[in-house]
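Of the protein chains in this complex, one is absent; all others appear in place.
Note that the chains take the letters A, B and C in the order they are written out, and that residue 1 is the start of every chain.
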């Protein structure tokens, strides 16, 4: 069973430290994929994103998705971190790290985790605009749902 | 045109610093994928890998592969670093970083770059074993060639 | 879940994102009548509780639900659940 690390937190995180933690002290890791999702400024229009989550369920869902990836690919470790609260453009929102003996597993698992995380983990984004117009909840994309059909 | 950074060097590198350099000072980056390839110890049997390369051609090929990825996916930046010389188990060998507005492009491009790099960039690995037996050149895998057919 | 005097029960209901804003509260205890069996029944019942509820649940087909923090389909029976959550499609990541 690979080492699974799941954290849901308001604080920023350090992708490099998380990646190193997965490979630390072992010499059988051949590849590590790190995906970092960042807050875009939407052409300068965005003041901040507000990330709401369902405490308890968010951690449970991320753990369930990680366990599913661990069952499908021969991984040594999976780390998923997801922030909530107010996040400014340029800041990190989410991190997925996968370590394995071979490259293919790391790419596929990280891609899978991000796909499922987006459509299954209970987080919701609200956009606060710089022009002071009413804040709006981000709509789920149909493409996110259809992305799941790849797996 | 995205920012392309290609380096072929004996020294180790810092994946986090390279990833941050791609997003630094811009707020339109939505995702960054970092792939780090490491030297495995092959169950404790490996003393070190010796990486030979074709100077000049190695840089040219990596630049060509990066330009191809840049033409196929809407990327903001691509960084490829590849080491040569003696590399010990647990050490980093290769780094690919892709930054883009959207996640899908970063995963696909990084996966593509690693596939092509493995079969097109002029690097060769020789294994030095701990038991002192004759060092052996690593054979190219058929799976590496067939991997290219995915693109 | 607590049985109430009408033969129904009271259960904690939680709302997220724009559902929470429309309902105008993050959570509440609801005494469902005995006729409410499934998640879809619970949703339909909530939609009758007032203007803000009607607005929140006007498009039931896009609303997701969880029972005790696990995703469920609309036909899932709610009997035994301590917490029912309703929320829009997720947009994390």
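The working rule: contacts are C-beta pairs under 8 Å (C-beta built on N, C-alpha and C of every residue); 3 or more make two chains touch, one makes a residue touch a chain.
Being a predicted model, the structure only gives us computed values, none of them experimental.
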(request) Give me the visible chains that the unshown chain touches, in label order. (result) B
(message) Can you tell me which of B:3, B:26, B:102 or B:125 touches the chain that was removed from the display?
(response) B:125
(message) Please identify which residue in B:27, B:93 or B:110 touches the non-displayed chain.
(response) B:93
(message) Touching the absent chain: which residues on chain B qualify?
(response) 37, 51-54, 56-57, 60-61, 82, 93-94, 114, 117-126, 137-140
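In this text, only the chains that are shown with their structure count from here on.
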(message) If I count partner chains per residue in chain C, which residues reach a count of at least 2?
(response) 93
(request) For chain A, write out the residues touching at least two other chains, lowest number first. (result) 37, 114
